[in-house]
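With one protein chain withheld, the remaining protein chains of the complex are depicted in position.
Every chain is named by a letter (A and B) in the order it is written, and numbering of its residues begins at 1.
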Amino acid sequence: MFQKNCWYVAAQASDLGRELTQRWITGEPVVLFRNLAGQPVALEDRCPHRRASLSKGTLIGDTVQCGYHGMTFDCSGSCVRIPGQDQIPAALKARAYPVVQKWHWVWIWMGDPALADEALIPDLRYNDTPGWTVTGGMLVVKANYQLLTDNLLDLTHETFVHTKTIGNAAVAETPMEVKVVGNEVHVQRVMRDTPPPPLFKRVRNLTGHIDRWQIIRFQPPCSVSIDARGYPTGSEDLELGLRWFSINSITPVDARTSHYYWTITRCFALDDQEVTDLIHKQILATFMEDVDVLEAQQRLIDTDTRQVAEVSVKADFGSVAARRIVQRLVEQEAK
Amino acid sequence: MFQKNCWYVAAQASDLGRELTQRWITGEPVVLFRNLAGQPVALEDRCPHRRASLSKGTLIGDTVQCGYHGMTFDCSGSCVRIPGQDQIPAALKARAYPVVQKWHWVWIWMGDPALADEALIPDLRYNDTPGWTVTGGMLVVKANYQLLTDNLLDLTHETFVHTKTIGNAAVAETPMEVKVVGNEVHVQRVMRDTPPPPLFKRVRNLTGHIDRWQIIRFQPPCSVSIDARGYPTGSEDLELGLRWFSINSITPVDARTSHYYWTITRCFALDDQEVTDLIHKQILATFMEDVDVLEAQQRLIDTDTRQVAEVSVKADFGSVAARRIVQRLVEQEAK
Partner (left out) sequence: MFQKNCWYVAAQASDLGRELTQRWITGEPVVLFRNLAGQPVALEDRCPHRRASLSKGTLIGDTVQCGYHGMTFDCSGSCVRIPGQDQIPAALKARAYPVVQKWHWVWIWMGDPALADEALIPDLRYNDTPGWTVTGGMLVVKANYQLLTDNLLDLTHETFVHTKTIGNAAVAETPMEVKVVGNEVHVQRVMRDTPPPPLFKRVRNLTGHIDRWQIIRFQPPCSVSIDARGYPTGSEDLELGLRWFSINSITPVDARTSHYYWTITRCFALDDQEVTDLIHKQILATFMEDVDVLEAQQRLIDTDTRQVAEVSVKADFGSVAARRIVQRLVEQEAK
C-alpha cells in the first residue's frame, strides 16, 4: 500500500539525540537514536527474540540493550550479547534501516537497503541554504498522508480555510498551471495586482496590492515545497516583498495517521526573532485549520459505504497527477 | 440493514436553525439547516468533490459553501459555484434528502426521494395538539434502536428499573393484551385498583389506589407512543387523575448507536412550569436508567460468541411482533 523503496522523514534532526525514540513509519515501529559519532541510526523497534520494544531499553555506547531480557544489538542490528549464553544464533538480528540526515530532517529508507541511494532524497535544499532562516515543526494528523499532499497541491483551499493568515479571494479565483515533469508535479499560480493576505501584511508591511506567486513542486511520494512570493504590484522586487519556501514532507504512520513535517524558510529579516516567532505561530495556526478539515474528511471517507466516485475539477489536476505517479511507483514496487 | 424508505426524526424542531448541524442517520452523515424561509433542509454531509464535511462550511443565504474548496450547493444539492471554474459538471451534486417538520420534530427520508410521502410520517399528533403541553429532549444511547423499541413495548421493566418514578409491582404482575393492526402493534395493560407509582403521586397528589392504563402504539420502524392514564379507582375521571402521552421515536445513528427523541405531552396543569420541570427531570432520570441497562445489554449481545437463542415470554409478544414487522419491511425494501 505504501511505497517502501523511498525516503521518508523519520524525525527533525534537532529532535534526535542519545535517547531511544520510537516512531511508526508505514505501519512499522522504528527505534531511532544517534550513535556516539552523532550519526542517526534506525532499527526495527521489535526485539527479534520476543518482540519487546527496543525503544524501552537502554542505549549503551553504540548498542541497544533490550529492556526485557537484555539482548543487545549494534547499529547494524547484529546481536552482540545474549545474557547467560555465549553462542549467538545468526537469525537473532534486528532489522536495520538506512538513515541519512539531510535538509534539516532525518530520512529513513523503509524498503530494500540495497536500493537506498542518498541521491533519491527529495530536493528540499532551502531547508539548509546559507542566507535562509528556517522555522518549523511536526504535527500528528489523523488522516492519510495523501489527503495532506492533495491539500498542498491545490491551494484554492486557502481562500476558504485560511482566511485569517494566507488566504483571500484572489487565490481561488486565479487559475493554475500544472506540469508533470518526470515523477514530479509542478503547479504554478500567479496572482497579479491582488490584495495581500493578512499574514503577508503583518510580516512585510505590504499594504498596497501585490503580485503573488505560488510555485509548487511535488516530489513523490510525499514532499511538497512551495516557493511563495509577494511584492508590490509590478515591482518584481523581492527586496520590497516576501519570499519564503513552505517545505512539507508527510510521513505515513499508518493508513490513517500521518506525521506532518513542515518548515517555512525565508530569505528576509534573517535574524529577526520576532518575525520568526510570528511566522511560526501563524503558520502553525494555519496548519491546525487544515488538520481540522482533513481529519473530518478522513472520517467521512472511512464511513462512506456508498463509495460514489469523487468528482474532480480543474483545480485538482495537480493532486490527481501526483496520486497517479505514486500509484504507479507503488505498483512498480509490487512487481 | 435499516429501513431507508421511511421517516426518521433528524432533530427537534427547536434545535434546528441557521447553523449547519451534522447528524448521522442509518450510518449516513447529514447536514441540516433551515433555509431563509425557515424550512428544514438536509444534504449528505460529504462534499461530492472530495468528501469534506459540508457542515464545517458556511451557510450563505440558501446555499452551503464547503469549508474546504468552496464548492457551493443549493438546497436541492445542485452545485451553483466552483471557485475559479465556470463550468459545473452535472455529477457534482450533493445528495438531498426530503425533510418535513411535523409533530414537534424534523423528519428525514433516507431512501428514494420519489417515494417520500408526508402521509407516512408516524401519527404522533399529541406532540402538537392544542390543550396539551409538551416537554422532551434527545438522548444519545450506545445501543441498537430496536433495544429501545423492545423496551418501550414491554413496560414490565418499569417494576424493576424505574422503582423511583413510574414503576411498582403492579406493572409486572398485570398481563398485557397485544394486537397487531396492519403494520402497527397495539399493547394494552390495565391495572385496576393499584397503588400509584411515585411520580404519579408527586405530580397529581394521587395518594389512594388508582386505575392505571398503558395503551401502547408502535408505528414502524421506531416510533412508540404510550397513552398513560391514572385516576382514583373506579372514578374514570381523568380530571382527578393523570393523563399524558409518552411519545418516543428512536433514530438509528448506526447499528450500535441511537438518538432517542422523547416527549411527555399532558392535558392537565397546562401552564404550570413547576409540573413541567418536575416531569422533565423525573422522566429524564427514568430514561437514563434505561440507557444504563440497554448499553450493558448491547455490549453483552456484541460479545456473545455462543449465540444461544433468546427465550421469549408472554410479555415479549409486542416487541416480537414489532420486530417481525420491521424485518418484513426491510426485506420488502431489499427486493
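Criterion: a residue touches a chain if its C-beta (ideal position, glycine included) is under 8 Å from a C-beta of that chain, and two chains touch if they have at least 3 such contacts.
All of these numbers come straight from a predicted model, not from anything done at the bench.
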item	value
Selected from A:Asp45, A:Asp74, A:Glu289 or A:Asp316 as touching the chain missing from the view	A:Asp45
From B:Met138, B:Val293 or B:Leu329, residue that would touch the chain that is not displayed	B:Val293
Sites on subunit B contacted by the missing partner chain, in the whole complex	150, 154, 156-157, 159-161, 172-175, 292-293, 296-297, 300-301, 303-305, 308-316
Hidden partner chain, residues of subunit A it touches	27, 29, 45-46, 48-53, 56-57, 65-71, 82-85, 89, 91-92
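Here is the rule we go by: only the chains that are shown with their structure count from here on.
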item	value
Centroid distance [mean C-alpha coordinates] between subunit B and subunit A, Å	47
